[in-house]
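Below: the structure, in structure tokens.
The complex appears here without one of its protein chains, the remainder shown in place.
Then we have chain A:
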Amino acid sequence: MLNNIVKKEKLAYGVHLFWIENPIISKKAKPGQFVIFRIHEGGERIPLTISKTKGNMFRVIVKAVGKSTYELCKLKENDYIKDVVGPLGTPSEIKRYGRVLVIGGGVGIAAIAPIVDALINVGNKVDTILAARNKESIILEDEFKDSENLYFATNDGSKGEKLFPNQLMEKLIKEEKYDVVWAIGPALMMKACSEVAKQHNLKIFVSLNAIMVDGTGMCGGCRVRIKDTLKYTCVDGPEFDGRDVDWNSFLTRLSQYKAEEKKALENYLKIVGEPTWL
């Protein structure tokens, strides 16, 4: 096991793609699963979705949001990730549903890529929505060619419709009968899409990015209330039916370490200066 960065590419401002060599993970990963990185001895454990595999390598796409992801994006080809553990989490429920709508928002697009492929492979007809702030932030567009229909939604209308993904979802649902929906992206987007799904009585899978430590069901930190029971996102999820998620407490828990995260990033930037590499 090597964990060296074989290939790195900048996809958009602050969004970087990594191919990492790791034969175990590349062989075992299924759509919907994730890994946890610790890039150096003093580092945090960062969960990242496995976005594709090829030979001995797997791919992750990272959005820089705080100290650890800034630092990760600073690494170069041939550098090593100290610890990589995975694959973790329960794989997506891939089966023949019929007609499926898959929505990826921001870096969430990286997470839906393997899911869309797998759904098509077992004979589903898949419509895909790629959503982002603007045209420049839409990533991996080429990988969704096999979708029945490919839609775009941007906040500023620079590509596709000038709509939020949940609004476009609402529109499509009225035109087409879907059997199931996937929506992966920022928590607020998944919440909004889940509300639409609830109104239309549609099953919707979302992938929860809870704050994690071990990723093996050992700390309980990633707990989330699903239909009145506590579930551990890392082992029971990360995918759940979005209609059952207690979104308010989920969103609150994401902001748990706001003050500490801010301090960590400020300290880091004091040392490294302008994050020109992002």
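Operating definition for what follows: contacts are C-beta pairs under 8 Å (C-beta built on N, C-alpha and C of every residue); 3 or more make two chains touch, one makes a residue touch a chain; residues count from 1.
We adopt the following convention: contacts and distances are computed from a predicted model.
Name of the non-displayed chain as stated in its UniProt record, restricted to "Transglutaminase domain-containing protein", "Histidine kinase", "Dihydropyrimidine dehydrogenase" or "Nucleotidyltransferase family protein": "Dihydropyrimidine dehydrogenase". Which of A:K8, A:R45 or A:R133 touches the hidden chain is settled by the complete complex: it is A:R45.
Chain A residues in contact with the hidden partner, per the touch definition given at the top, are 1, 24-25, 28, 33, 38, 42-45, 67-68, 82-88, 213-221, 223-225, 230, 232, 235, 246, 248-250, 252-253, 255-257, 260-261, 263-264, 267.
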